[in-house]
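Every protein chain but one is kept in place in this view of the complex.
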Amino acid sequence: MFKAIVSADTLESALDSVSVLVDECKINLNEDGLAIRAVDPANVGMVDLSLAADAFESYETDGGIIGVNLARLEEFVGMADSGQLVQLELDEETRKLHIQIEGLEGTLALIDPDSIRQEPDLPDLDLSAEIVVEGRDIDRAVTAADMVSDHIALGVDTDEEVFYVDAEGDTDDVHLTLTREDLISLEAGEARSLFSLDYLKDMDKAIPKDTEVRIELGEEFPVKMHFEIAEGKGKITYMLAPRIQSD
Amino acid sequence: MFKAIVSADTLESALDSVSVLVDECKINLNEDGLAIRAVDPANVGMVDLSLAADAFESYETDGGIIGVNLARLEEFVGMADSGQLVQLELDEETRKLHIQIEGLEGTLALIDPDSIRQEPDLPDLDLSAEIVVEGRDIDRAVTAADMVSDHIALGVDTDEEVFYVDAEGDTDDVHLTLTREDLISLEAGEARSLFSLDYLKDMDKAIPKDTEVRIELGEEFPVKMHFEIAEGKGKITYMLAPRIQSD
Partner (left out) sequence: MFKAIVSADTLESALDSVSVLVDECKINLNEDGLAIRAVDPANVGMVDLSLAADAFESYETDGGIIGVNLARLEEFVGMADSGQLVQLELDEETRKLHIQIEGLEGTLALIDPDSIRQEPDLPDLDLSAEIVVEGRDIDRAVTAADMVSDHIALGVDTDEEVFYVDAEGDTDDVHLTLTREDLISLEAGEARSLFSLDYLKDMDKAIPKDTEVRIELGEEFPVKMHFEIAEGKGKITYMLAPRIQSD
């Protein structure tokens, strides 16, 4: 059993954060909210989303897992105007999801969860540096790096106490340096890892510009990026595997 | 002889309502205004437009028929800013249309009316239900239906006293229900017909969102949609033939 009412804006933000990485996903329906974990087909980028029951206007479930095509579900939810409510209800028999938005009623066929890629484990990692930045700084770094290269290095310089971004192309390069004053916070430990820009660009799309993003970074280790939606009632973590340093 | 001055906005609205269905049309120049009737090449969608003489700043004609390429004429009229006036004048000798917009003068070659598809008759139909809705509700129904299907059923449920829209795809479906309170008016009679969504999407493009649309609907019969432009001085009727119910 699953029946919930939620603002279209909250549901869209939640779904967007997953759909930048995968086309289909399993949604875990728990008493205290819903949760999605997914990894892209190449096992490089992962997302872990939780949306607490109190992010919803109303929320009832006795648990379960449903499989959804994200693009189709987002299209349905996109029929709502900003500020409108979306009612979701699972039809256990037909395995379809009923969606209601002010007089509009849709039925969306679900996907057999067993046919969807297995959910990844997001490992606990002991990462040496932790940086908190605004979403817009990640956007700026990614946009700048994209001009010259298809990979990007994120690092912390403990001597200078700065968080930096390096992108080196064949002829041109860019560097972005954020000092302790530019950052919301910096717990400096030696850290530098190289990442594929394509994945970071996808993740950047789903990160609100005016949100705080907590970045955990290590030495040639995966990066974790944590941020919140729905006034803290939704929590998203991205994890991105490093590329081997080529130089 | 034909010579007229009209606001660019009025002329654009009028031409748009026809150009969503056909590329070329005949314009009937009558003393009391101009009129266009056209049907798409597949004989499925028809439009009947009349723009009264008093929708113009000035209007003079001794009658006649001209053939125009709608896209070209719209391009010329589109040179005007919103609020500017467009002057049209027929050159009988060269069979060209002179267009003037604040210092800009254009000459548009006309098309031999005999080379254009014959104008259709829009039959009088005795349709059982009449519904008046806002243009934005038609837009909402068409957009929702388009997510799941390429056809759309419009109907009236006399028991429930509702106007409804159904679209059924292979796996998903949507339903929109508008009660008497949601509607501007409802004269209920049993009615349900299936239509091609492509045509309805084209017609929807030309229907202002904030206008009242009077829909006449029957049982597996064509639908008629009536609305006005230019403060009631322009009247447009669309007629759309039904598709055979496949279920």
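Here the chain labels run A and B in written order, and each chain numbers its own residues starting at 1.
The rule is short, and it goes like this: a contact is a pair of C-beta atoms (placed from the backbone, for glycine too) under 8 Å apart; a residue touches a chain by one contact, two chains touch by 3 or more.
This one's a predicted model, so the numbers in the text were calculated from it and none came from an experiment.
The chain that is not drawn here is touched, among residues B:Phe2, B:Phe76, B:Tyr164 or B:Tyr238, by B:Phe76. Of the listed residues B:Gly106, B:Pro120, B:Gly169 or B:Pro208, the one in contact with the hidden chain in the full complex is B:Gly106.
Looking at A:Lys3, A:Arg95 or A:His175, the residue that reaches the missing chain in the full complex is A:His175.
On the side of chain A, touch with the chain left out of the figure occurs at residues 140, 143-144, 147-148, 171-179, 182. Residues of chain B in touch with the missing chain: 72, 75-76, 79, 103-109.
Assume only the chains that are shown with their structure count from here on.
Rounded to whole angstrom, the centroid-to-centroid distance between chain A and chain B, based on C-alpha atoms, equals 45 Å.
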